[in-house]
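Yeah, one chain of the complex is gone here, protein chain that is, but the others are all in their spots.
Should a chain be cited, it is by its letter among A and B, assigned in written order, with residues numbered from 1 in that chain.
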Amino acid sequence: MKMKLKGIQVFWIILIMDLGMTLVMTVTPSLQAKQDAWISVIVAGGIATLIALLATQAAKLYPGQTFFEYSHLILGKWIGKAVIVIYLVQWYTITPIILRQFSDLVQVMLLHGTPKEAVMLLMIFVIVYANYAGGIEGIARCGEVLGPIILLMIGLVLIASTNNIQWRNILPVYVDSGMTGILGGALAPASYLGHSVEYLMFAAFLTQQRKGALYTFGAVLTSVFFVLITTLMVIFTLGVNLSSNTWYPFFEMTKKISLFGFIDNFDAIPVVIWLASVFVKFAVMLFLMSYGTAQFLHVRNWRNLIWFIAPVMFVFALIPQDVTEATSNYLQRYWVPFAMPVNMLGLPLLLLVVGKWRQRKRPAAADHA
Amino acid sequence: MKTKKRVTDPFGNKLKELDKTIELKISSELDDNETVLAQLFANCSDLVVRKLHMFGSIPGMVVYLDVLVDDQLWDDGFLEPLMQPEAASSSSSSHIYEILNFKLASIVQPRIAKNMNEVVQSIVRGEVVLFTQSATEAFSFGLKNKLHRQLEEPATEAVIRGPRYGFIEKLDINLALIRHRLRTPRLKTEKLCAGRLSQTDVMIVYIEDLAEQSVVEEMKKRISSIDMDSVLESGYIEELISDHPYSPFPLMQATQRPDLVSGSLIEGKIAVLIDGSPNVLVLPITFWFGFQTAEDYYSNFIYVTMLRWLRYLFAFLAMALPAIFIAITTFHQEMIPTSLALSLAAAREVVPFPAIAEGLIMEITFEALREAGIRLPRPVGQTISIVGALVIGQAAVQAGIISAPQIIVVSVTGIASFLIPNPGMSQAISIIRFPLMFLAASFGLYGVGIGLICVLIHLVTLKSFGVPYMTPIAPFNPTGLTDTLIRAPWRVMRRRQKQTQRRME
């Protein structure tokens, strides 16, 4: 049974994957640009759009196939395999890291004493269930329901924060941070917003290939828009001095909301709704890992792999000793300097260029393939 | 689609042996037939076997079950014309068939039974079987006693505005109620039979070209593969032909309202009528169908839109409110406004149980009271359940066993579960409440969130006869939203009807 995705589902998946993590994880790093963090976000948005452009163009080369299938059509057997391994390494490492970050956030915001193993296991249980029962189709439908709820939550938080706004917080523009600060701050959000590279995999499941690219751009631009507004709001409400020192400025901002003297400290609700976005992200990642590994190893039923990959994910997530190691080191040592230029920009570009060249050289063969 | 597992039962084999004995030819001798029938119907005091001479000359034998045959019809419509002398030239069965056909025009056309099996089937269905000397065929006449009750307003689906009568236990009349509304030859009815002992008539009703033909075929296949001794109610069918029998959510709508069924048929849905049950199954349905009533389409659309959101809200409360209450009071106390937190703490001061135990005690008590109320006569039942809840609640609070806020939460939950129009949906939501409470007690709001996501995953993977359960939200279909998130005015919804009409042409 072939799983099918609709364009709007790809939109929601990419939007949720980009938005959820970026909001929480990368506002702090981008705040190294101080009150100009919002400029960083715009720069990051530009990079993300470029990534989306590369990914969608590359995906057009061989419609109906995942790039695991066509990468050795383009690059030859061995280089193709190497490229696949590079991506698998990315997925196998980023997922446990995010899982670890996620459990840390849950511990900080909701459950101070619960062991991280329990928090992680519960989440793993849910994503395994989603993958086993629904596959990418089921996850996409969950995304369609959860996406609007997540956007609504962000919208409400932003609206409710408006009476905490201090307009002067954003001034002065540019001078304090300078170009290097802004660009430095842009890297982390760009890497998280670059998840549209996974479109290389989704494209194979799309019912209408052509529209997929449009929806992907829509998703990237929408999430950039929301991240931008949120970063501005964080600066307006919290100011730079505090927000750059807290781990999760977005939730600090929600903590500040106080309406009618009744709604106070409601930060747990946004956390729980944010949970939904993490769920979608993990479920998609697990799917990609299982499906990709299955194609790589030529396993017929990818569902069987879920049961092996999920425990591996859990064990990997336990490896980092502390929070700093999990977040900063990974982000600064691997994700930003390696994953972003290579996996998100370099390889799609390589696929695109070589693929185009091959197709031009042997159009008939390509059509046949 | 999944294949249905066969339901095995210990009586199956015995019944099959019985079936074999019936595979008998009809003897040309009346007496032989009589002995066979007397054997089969031994100890059936209501079996009547009468020998008579038809039309004054031909010897015949009439067999029927007394209780099932209408006396008036038997006397005036059957016996009288049969006993009138007639110059019968021959006693060949085709000739007699012609005469009978002509003579007994006032009742139904006779059917010809070719073997004993058919004879027995006709007798147990309340028909009168006529044997004639030296014929290897028998004739059966439907002189069925039209045993049925008055048409009444269905108690479970009362409306303020809308037609007052509902389905009854008789299939023919139920079908008539539908035909009264849909006067078109495109309304197709296909009759099937289910249950070895009960021999229940099951009828699939749909509008040709509107209903998905593949779904109709699939339905027929599933119903005829039902391997049960008896099918007594629509619930049997519902469970046996469901795509996901282990899901608590209703994948078919059981209704007693002809207007709802007719409306659904026009939308391209399929109805299953079961003889002996006033509940007609409508399928395929979506999740949102559980929150709609027939009256939604008769009332002002703005008001109905509000009502629907009220139902969605309260359905959520019915599912998650106790869990959220437990989560907030035991994990996230900082969310409670300070003054409320103080009074909650004060109320809990004397209570010996943890919040989860408190919640469980009250929820279980509430479910028990509700169940108790249903079995009692209606006027008593309602008072019992309300008064019971109040008295028990009041006493429990005063005795310091349960805290007052918990009682409020349970009552709101209770009211909320009554707001869901579809009883199946209401039950499903009540069941989910309990695991959510446990999750809340060990993980707070995180647990509640995880639980709700699990419910969502389950919902999006459900399918009702090929239709994803969460349509039109997931997969998204903007035209469908006019009848789920809102109830659009008919001017707008008419466009959708036009689309279906175009499909018909």
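Everything below uses one rule, namely that contacts are C-beta pairs under 8 Å (C-beta built on N, C-alpha and C of every residue); 3 or more make two chains touch, one makes a residue touch a chain.
What we mean here is this: contacts and distances are computed from a predicted model.
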Protein that the absent chain corresponds to, by UniProt name, given "Ferredoxin", "Spore germination protein KC", "Aspartyl/glutamyl-tRNA(Asn/Gln) amidotransferase subunit C" or "ABC-2 type transport system permease protein": "Spore germination protein KC"
Selected residue (touches chain absent from view) among B:Thr156, B:Asn300 or B:Gln333: B:Gln333
Candidate in contact with the missing chain, chosen from A:Gly184, A:Gly239 or A:Gly346: A:Gly239
Sole contact to the chain not displayed, among A:Ala44, A:Leu122 or A:Ile136: A:Leu122
Contacting the left-out chain in the complete assembly, out of B:Ala404, B:Leu436, B:Cys454 or B:Ala488: B:Ala404
Omitted-chain contact residue, chosen from A:Phe225, A:Phe262, A:Trp307 or A:Trp357: A:Trp307
Hidden partner chain, residues of chain B it touches: 329-331, 333-334, 338-339, 341-351, 354-355, 397-398, 400, 404, 441-444
Missing-partner contacts on chain A, residue numbers: 108-109, 111-115, 117-118, 121-122, 124-125, 128, 168, 171-172, 175-176, 238-239, 241-242, 245-246, 252, 255-256, 258, 261, 264-265, 304, 307, 310-311
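We take it that only the chains that are shown with their structure count from here on.
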Complex contacts: residues of chain A adjacent to chain B: 6, 8-9, 106, 110-111, 114, 118-119, 122-123, 126, 129-130, 133-134, 138, 140-146, 261-262, 264-266, 268-269, 271-273, 275-276, 279
Partner chain A, residues of chain B touching it in the complex: 331-332, 334-335, 337-338, 443-450, 453-454, 456-458, 460-461, 468, 470, 473-476
